[in-house]
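Every protein chain except one is present and positioned as in the full complex.
Here is subunit A:
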């Protein structure tokens, strides 16, 4: 599958290119606006890390030599990894279960998965404080049932931030994964059964490998999206779980150190683009 795609692309580059240019001409004005009003300022901003006030690598040196910045960067990637992992562990069984439901139940389950999209992230994040706080619903239940002796601290730590990010990002994993699962041909599993494969063997040898590209792509997408979170760590982390976006806020609004912020942003952008390339590569393999 993957081998034929580039081959096809090479076989007929000319007509495709001409057609794309013909239709693309209409988008040129918009493209110009995007470039001038959007992309150029971003590049100019990023260039600050090298050009402010004159060509220098001093800001980058400071970034590399300051343990705090590197720790926040590491912390951000670590949180993104945890969120991606948790979303994967919750999302795969969830998508698998939704796939087995009948038409109407499937619609209800999908609506429930999508519901978080309809509520502002800010509102949802504050709602978690009410739910998870020391006097919140969860802790009162735990204490009431005798499952805990003192309130469990869900908030203002990595756990709280992970709950928040997972809540926001789970649909981004479940929806494409479910779509990939629904696309699978039921006859493949029937064929596997007639060939002697147990239900377990059918899952691990046929179903899971066929959904793996979509699963991996979903996990990467969650990872990438977590990298840019600001509101959730700010509120649920209570300033104790700093992520890149929060650090940029401090560097720009309090310090202000635009050059350093530009350097960190460049690093984040490059890392994200790299991951995005990986995401595309995995997605292409699955298609």
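Simple rule for what comes next: a residue touches a chain if its C-beta (ideal position, glycine included) is under 8 Å from a C-beta of that chain, and two chains touch if they have at least 3 such contacts; residues count from 1.
Simple rule for what comes next: contacts and distances are computed from a predicted model.
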- prompt: UniProt names the one chain left off this complex as which of "ABC transporter domain-containing protein", "Nitrile hydratase subunit beta", "Heme exporter protein B" or "Cysteine desulfurase"?
  reply: "ABC transporter domain-containing protein"
Statement: Filtering A:123, A:147 or A:195 for touch with the omitted chain leaves A:195
Statement: Out of A:206, A:231, A:252 or A:271, only one touches the absent chain, namely A:206
Residue numbers in subunit A that touch the chain omitted from display: 1, 3-4, 185, 187-188, 190-198, 201, 205-206, 209-210
